[in-house]
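Missing here is one protein chain; the remaining ones are kept as they sit in the complex.
Take a look at subunit A:
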Amino acid sequence: MMASSYKDEDGHISVSGTGAGAGSLPSKKPENTAFKQQRLPAWQPVLTAGTVLPAFFIIGLIFIPIGIGLYVTSNNIKEFEIDYTGLDPSSPCFNCSQNFSWNSTKPCTCSIPFYLEQPYESNVFMYYGLSNFYQNHRRYVKSRDDSQLNGNEESLRKPSKECEPYARHDNRPIAPCGAIANSMFNDTLELFYSDPNGTKTQIPLTATGIAWWTDKHVKFRNPGGNNDNLTAAFQGTTKPINWRRPAYELDSDPENNGFINEDFIVWMRTAALPTFRKLYRIIQRRNTMVPTLPRGNYTLEVVYNYPVRSFDGRKRMIFSTISWMGGKNPFLGIAYITVGSVCFLLGVILLFIHHKYDNRNNNPDISSN
């Protein structure tokens, strides 16, 4: 507006905006410091072909071997996968998948025979995989109460609203509440090795060490602290609707029961993508002389509790060995090799261009322009 126009001439009022701070000391000479004069010592890198070219070569030279290493490692990882959804009528689990009902008291079992062509030498990790299962759906992801899972008594009695509609059932709080817990994977997978001589031996599966250590020991805690009596701690709560057993009966081992049951913890770590795998069991290597899983016939016994047909899902069982880079994943190796090669190639091309340009640059005819 016009304000300033009407002030007296001496103008000791200064309507100044944001920069006024400087106006407050008008008669002072600005300090001659490097900072204020914008003369701070500075490193002024100039990226030229000369500096970047070696970088390209170096990147190429580093990446390609890493890529090859990754690729080889990934290829050396053995993986075996069985889809036991049972959609195909010929599949042993077809009946189970067709006749599924939440109310059935008798568990439906099916056994799938398979043949391992290669022996698995080291520890074998057994995963279950689900497809088209949106564990990352927003409504699903937030449907949990971390403070309840952390053993908070109050949250146990009053589950968070986030758990709706899986917060209360029959007027009793659900423990553990929420959609994630409610839909916990509850197929039981057992593995039997059929000796060439016909005897069937069950392969022992380790159920611990499958969840993150911090989850098991810090993030998840049973209510009631160190109270051994879990049943009492869960007093007044009800099991999730779809569960067959309450949380305190998940496992006989008190260190793996209730909220700190590792199967439960693994399930509670929601997957990133709709097709995912989760660690189910570990087959420990017992004897250095004998492979963990020798070549031969096996049977996978499935207690088929988990319905996936309604949402077009698939269920898989996966054996995999693990390397330093994790499970089998050729992507990293290929990506490294590709990027490395591209860098190297670019290096060559740039060198060529640079060389040519340099020649032109030195040509006196051009500089007369």
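By our rule, a residue touches a chain if its C-beta (ideal position, glycine included) is under 8 Å from a C-beta of that chain, and two chains touch if they have at least 3 such contacts; residues count from 1.
We take it that contacts and distances are computed from a predicted model.
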{"item": "Absent chain [UniProt protein name; select from \"COP9 signalosome subunit 3\", \"Serine/threonine-protein phosphatase 2A 55 kDa regulatory subunit B\", \"Phospholipid-transporting ATPase\" or \"Nuclear cap binding protein subunit 1\"]", "value": "\"Phospholipid-transporting ATPase\""}
{"item": "Contacting the left-out chain in the complete assembly, out of A:29, A:106 or A:286", "value": "A:29"}
{"item": "Absent-chain contact - pick from A:91, A:109 or A:329", "value": "A:329"}
{"item": "Residues belonging to subunit A that touch the chain removed from view", "value": "1-11, 13-23, 26-27, 29-32, 34, 36-49, 52-53, 55, 59, 63, 66, 70, 123, 125, 127, 133-147, 150, 160, 162, 164-166, 179, 182-183, 209-212, 214-215, 218-219, 242, 266, 269-274, 276-279, 282, 307, 310-312, 320, 322-329, 331-332, 335-336, 339, 342-343, 346, 350, 353, 357, 366, 369"}
